[in-house]
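The block underneath contains the structure these notes are about, expressed in structure tokens.
With one protein chain withheld, the remaining protein chains of the complex are depicted in position.
Moving on to subunit A:
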């Protein structure tokens, strides 16, 4: 039976008046659509209830009614689409996970490299040994791995940096050089490497004291050594280009890289001073912005991430995670105007300073609807603002907002003075 034919449960057209005895019944989805435009909120709610039987078109209708003037209609629409948008968000999470399918496992010489297709092997470089009053970087764990008979099959490596934090630029440069040299010496043994993680993960992203021990002078160094890398994760913090370390002197195009994580970047990362940077296949970019300071923000006329937001460096970017930003209002304003929003499916701005003043801009942005997941957790939004964001047709996570008087992570940033 054609779906426009009336069915038993279909409503009768007639606006607010009782239906005439011989009224025409507009059935099927067309009837539902018509009902959804009724002036009566209860009729629109009935339309929503019935719409669920019409698959994607019904869902589309529910999305349309998310912005209904009546709160009950909005809430019902939200209820109907919640499972759908959750599914969509979960699907994106699965896609992200598929970019890094390996499980971390500490390299054990006795066991060797057993399952390189599924495991990311972890080796440690420690700097806490002193010989002749000099810091000695112990790369023996890596050297053992390099001698493993199956090292050529290795796909994923986590080079963990441990030991004491140093405060000398000279030592930091030496540490970085040691790391680069060690990896460079083994480049032919690790030709199959697809994923490289460097540094030490922070257990608590909010803790400004838990910086990784390694300082990074240029992430492109790793990609020059391993041009086939699909994943590069750096848990260290960027410092200003060193006069001692100049490795890249050309336009840098890395065609294989799909995922890039840099724990703490600074303004230098995407403004290489010695040539353009292109990451044409990059899908996932995760940056910790806590080292981006107000100087950097000003220097680049608004945003040190402009090369990324322009879409030129990363034309296929789908997942953008910008954490620990002190300028989230300014940042989101630029993202909303950015062409990358046409391709993004996940935008994660958790742990930031986003305030209510940005909410309307988000709601008014047409391209925001391309997202499947927006994470605004641990920002500075009020309950009212969080509620407003629920009209967005995708999954919005905005929990653990900093609210005065409540015990939130932000309060952990408060300190007593030393009275010195």
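Here is the rule we use: contacts are C-beta pairs under 8 Å (C-beta built on N, C-alpha and C of every residue); 3 or more make two chains touch, one makes a residue touch a chain; residues count from 1.
The rule we apply is simple: contacts and distances are computed from a predicted model.
UniProt records the chain missing from this view under the protein name "ATP-grasp domain-containing protein", selected from "Carbon-monoxide dehydrogenase medium subunit", "Sulfite reduction-associated complex DsrMKJOP iron-sulfur protein DsrO", "ABC transporter ATP-binding protein" or "ATP-grasp domain-containing protein". Of the listed residues A:170, A:251 or A:316, the one in contact with the hidden chain in the full complex is A:170.
By the touch criterion stated above, the residues of subunit A touching the omitted chain are 167-170, 208-209, 239-240, 266-268, 290-291, 293-295, 326-327, 353, 404-405, 410-411, 413-420.
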